[in-house]
Structure formats: C-alpha cells, structure tokens
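For this depiction, one protein chain was excluded, whereas all remaining protein chains were kept in their positions.
Showing chain A:
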Amino acid sequence: MSEPLDPECLPIRSTLDVVTARHAARELCERLGFGKADQTRLATAVSELARNVIQYAGEGRCLIEDGSDDRQRCIRVRIEDQGPGIRDLQQALTDGYSTSGGLGAGLPGTRRLVDEFQIESAPGSTRVTIALIKRR
C-alpha cells in the first residue's frame, strides 16, 4: 500500500459544500479499497453531519483523512463547528428526537452507518469524528 494521503480539509458553508464533502469522502473511501456499500455509508454519514453543521451552526469544516496502517484500512472524517453546541447529547442520539422538525434519524442513523463514532459538544464547539475500519 502507498503512503497515507494528506488529510483534506473542506469548508462547510453552504449546502453545495455538503455535496462536495460527501463526494470527497466517497472518493477517498474508494481509493482506500472500501466497497460500494461502505462508500455509500460513509458518503451518507458525512452528508448528514455536514448538513447538521449548516443547519445548527451556519458553518464549519470537514477533515477527511487516511488513518490506515499495516493491519487495517481506515478512513476517518472529522466534522466540526463553532456553533451553539448540542444541549443534550443523550437526547440528540436518540432515535426520533429532533429539535428542527426533522425525522430525528440524523445522529443515531449516522452512528449506525459507521464503525467508530465520537461526539464532543459544548457551547462554541461541536466535533464529530467517524471512521470506517477494515482489517487487511
């Protein structure tokens, strides 16, 4: 396998950037040899998270990186913003809960699509890190 690629940092300011971010995630996913199902999972997860950034924080950024090593292939995406934060994380991760009139499938649904899911949130800073991992 080749050297890990440099992380890619994409701004998220408009819904067009949501499309760009999920394209970039899918592309790297494909390059790292993940299958079509995983590519679609990751692209959809990134789309959900980037959309949250636009909706709740207005803007933020998306970091896509190759975290592979000898034992596993790994693609990691970090999406962060300086928005108001999520008041009740527990609740936000519950199916069917939404403060925006959505379906409430966003965060819990996203979590089900990926192998790793971490979320930290406080007023002024929200950061979600997701990863797909496959053993070599």
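By our rule, contacts are C-beta pairs under 8 Å (C-beta built on N, C-alpha and C of every residue); 3 or more make two chains touch, one makes a residue touch a chain; residues count from 1.
What we mean here is this: contacts and distances are computed from a predicted model.
Visitor: For the chain that is missing from this picture, which UniProt protein name fits: "ATP synthase subunit a", "Tryptophan 2-monooxygenase", "STAS domain-containing protein" or "Tripartite tricarboxylate transporter permease"?
Guide: Record says "STAS domain-containing protein".
Visitor: Using the touch definition from the top, which of A:Lys36, A:Arg87 or A:Arg136 touches the missing chain?
Guide: A:Lys36
Visitor: If the hidden chain were put back, which of A:Gly67, A:Gly85 or A:Gly109 would touch it?
Guide: Going through A:Gly67, A:Gly85 or A:Gly109 one by one, A:Gly109 is the residue touching the chain not shown.
Visitor: In the complete complex, the non-displayed chain touches which residues of chain A?
Guide: Residue positions of chain A that touch the missing chain: 14-16, 18-19, 22-23, 26, 36-37, 39-41, 43-44, 47-48, 51, 95, 102-103, 105-106, 108-110, 112-113.
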